[in-house]
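A single protein chain has been removed from this complex, and every other one stays in its place.
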Amino acid sequence: MAPTQKLINDGNHTVDEMLAGVLAAHPNHLALAAPRAVIAKSGPRPGKVALIIGGGSGHEPTFLGFVGKGLADGCAVGNVFASPPPQPVVDAALATHGGAGVLLMYGNYAGDVMNFDMAAELLQMDNVEARTVLTTDDIASSPNPAKRRGVAGNVFIFKAAGAAADLMLPLDEVERIARHANARTYTMGVALSACSLPQTRRLNFDLPAGEMEIGMGIHGEPGIRRGPLKPADAVVDEMMDAILAEMAAPAGASVAVLVNSLGSTPLMELYILYARVAERLKLAGLGIHSSLVGPYCTSMEMAGASITVMHLDDELAKMLDHPCDCAMFRVG
Amino acid sequence: MAPTQKLINDGNHTVDEMLAGVLAAHPNHLALAAPRAVIAKSGPRPGKVALIIGGGSGHEPTFLGFVGKGLADGCAVGNVFASPPPQPVVDAALATHGGAGVLLMYGNYAGDVMNFDMAAELLQMDNVEARTVLTTDDIASSPNPAKRRGVAGNVFIFKAAGAAADLMLPLDEVERIARHANARTYTMGVALSACSLPQTRRLNFDLPAGEMEIGMGIHGEPGIRRGPLKPADAVVDEMMDAILAEMAAPAGASVAVLVNSLGSTPLMELYILYARVAERLKLAGLGIHSSLVGPYCTSMEMAGASITVMHLDDELAKMLDHPCDCAMFRVG
Amino acid sequence: MDFTTQNCTDLFAALAARMAAERDALCALDGLIGDADHGIAMAQGMSAAALAVENLATLQDQFNAAAKAFLNAVGASSGPLYATALMRAAKAAGPRAAMPRAETPSLITAMAEGIAHRGKAAPGQKTMIDAWHPASEAAKSGASWPEILQAAQTGADATAQMQASLGRAATLGARSLGHKDPGAVSASMIIAEFARALG
Partner (left out) sequence: MDFTTQNCTDLFAALAARMAAERDALCALDGLIGDADHGIAMAQGMSAAALAVENLATLQDQFNAAAKAFLNAVGASSGPLYATALMRAAKAAGPRAAMPRAETPSLITAMAEGIAHRGKAAPGQKTMIDAWHPASEAAKSGASWPEILQAAQTGADATAQMQASLGRAATLGARSLGHKDPGAVSASMIIAEFARALG
């Protein structure tokens, strides 16, 4: 099989070269506290809980694009599809914390759990209070909410926690809001193609034409099942059926929506999906408070999309509307 | 050949379904003045020159994503890769003009020229003064600047014109600034894969693995030549050599940069390209005033990227920095 | 036997069917030197035109309605070019419910002139003009429909040897050699349907 086509130099250096580009392109937003530890130029300040996010690379703009005033104070940057080790987490936290504790947030994957737990232990040893909130929004990944993966819903969940921290709420409150946001965020995705790691440039799975993976994660892990590629409305309906059932929001409730590209699915398709998502929400009697449509949490060049719905209350709506100014994401 | 994988319903209705999704997702920014004529909810006002942009679909967020206060007042939405007919151009102009004339801006393609010229004639018949500025930033498309295609540089060129109009400058001035912006904007692109039209779902050209098209447009037209896929830095160097030679800016000059994905090339690769672009600009003694990195002007799911450099002066820098608030693009 | 509004309706139905059948082949041709959408534009345009010409009283109204419908359905390059062509055909046909068959080659001449007017292309630039222009010349010289068609087809075939200097393919330079122009190919198909209906 021919190597996949990528605009890279050396597959082993893509993350560091990307990071160099990110820092060069966003000098007003981002700085490097230590290798692989990106921090916000404005945002971190005395008395504020520091929000540190992180995870593997290859999901851009997740995670490092969400560093900035009003959202994350720092980000630990892992290898492609690999949790960062503890050190950059610790470095980002020490460089940004304001004496009010640190909240570590990341998607629920075995590797991330182990590395961030080690980071939290190291921070405690440095007398910095560190708490952890895992995101678990991928409803396809397990019937048990606690075992679910964190995927595109991260955007909303991190956003809510970042707003809480920016409002100078204490660590208990920031943690509570983060958990609350996570509990109310529901994502499901489908993949129409595989992606490939820069080191191997091999498609990470075979997907015959005319088929799709349903319940796809964001690392090219196979989904829960494979099925024929259906029309967009039918795909949305399958995802929305699952999301609405899990969410069980009463008519009249208000939601935030994210229709996310896994990489190479273009805006044209995302908006076709969005049109049906909006119809389904209307049919369910739910109001759309705000929407995001675009590539927010990707798997490099994978084709596919995910739908995230966050069931809002006044508090969460306020957190989503709170301004943020990040390298790759802005609100307000 | 198996049909390409797309999340669509009916290939013949993708544009209208996309448009329904766009309007549903951006109710605060966009409205429909007439079929395929999208207008800004805020922005158009008495005494202001109306800026109407447009072109084929499949380049999202270009064009309709750039409608909003501070940028375009309206947009005519064509079929995939096809200029809109005159009617939606006329409809968008009539719905938004403030009595100070209309500037029509679009990329220089045979079809767009014919359709927009017909629209301008119809507007003149309605006693609305209509001028036209074509974008011609694709330096690979012809040695003769007037014959060049308009590609990703549109973002900067439309932005400058939109700012001039938002500053309530008269039509003469808005037109002058638009021409000036176009004359100072230089783009070159490469493609690493073909794309496919939703109606046919067939790749529009064959590109063997290990090769790339150099001087690629944004419609899957073949580039100026085909060559081996090279490392990212070498690809950037070839593009930057051409751009810097065309631009001939003196050391100390200031530029704006856009590293654009043609569709499925992810941010990771764009930032790797950006890192080298920044190095090359530094070597040339040029200062980076501002940068955009992301999918700004796409060819649906095509893999590849383009680099745009705009040679700034104080006026153009001011126009780029002027705030705008569009459905899919914000500044300030 | 005159060319009637019913014949005209049938002609556009045949044009729509032909373009639908050739859609993917024309897109493939356009993919080689252009943006792979020419078949879609022609199929959409002719299908809209076929709907528009139904139940109108004169040939002029029919061709004008076809022009407008084609343009609004398509845009692109083909839209203004064929809209202008069809408006010229409307003028040539005039406000009558039928026209003598012997006069119908003038429709080709009118259409060719409309395309040349709108597109400002000269023969040899590798566009649809390279099919329309020889067909028009043949029509003007009193040639039969089979001869007109032959001229169009020869012209379309000859585009393979031309280097494009207009339209999307112009950027390609010498790379456009060896491939026929999709617009010229579809033009010869359209003229073939005219020949079948009017000859």
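To keep things simple, chains are lettered A, B and C as they appear, and every chain counts its residues starting from 1.
Note that a contact is a pair of C-beta atoms (placed from the backbone, for glycine too) under 8 Å apart; a residue touches a chain by one contact, two chains touch by 3 or more.
The model shown is predicted, which means the values in this text are computed figures rather than measured ones.
> Just list which of the chains on display the missing one touches.
Hidden chain, whole complex, touched shown chains: A.
> If the hidden chain were put back, which of A:65, A:84 or A:101 would touch it?
Checking each option in A:65, A:84 or A:101, the one touching the absent chain turns out to be A:84.
> From the list A:154, A:182, A:204 or A:308, pick the residue that touches the absent chain.
A:204
> Given that one chain is not shown, which residue among A:114, A:209 or A:283 touches it?
A:114
> Touching the missing chain, which residues of subunit A?
12, 56, 78-87, 109-111, 114-115, 118, 140-142, 147, 149, 196-197, 199-200, 202-205, 215, 217, 219-225
Please note the rule applied: only the chains that are shown with their structure count from here on.
> Name the graph shape formed by the protein chains and their touching pairs; answer line, ring, star, complete or other.
line
> Based on mean C-alpha positions, I'd like to know which chain lies farthest from subunit C.
A
> Distance between subunit A and subunit C based on Cα centroids, please, to the nearest Å.
Roughly 52 Å separates the two chain centres.
> Please tell me the distance, in whole Å, between the geometric centres of subunit B and subunit C computed from their C-alpha atoms.
A distance of 31 Å separates the two centres.
> How big is the gap, in whole Å, between where the Cα atoms of subunit A centre and where those of subunit B centre?
So the centre of subunit A lies 29 Å away from the centre of subunit B.
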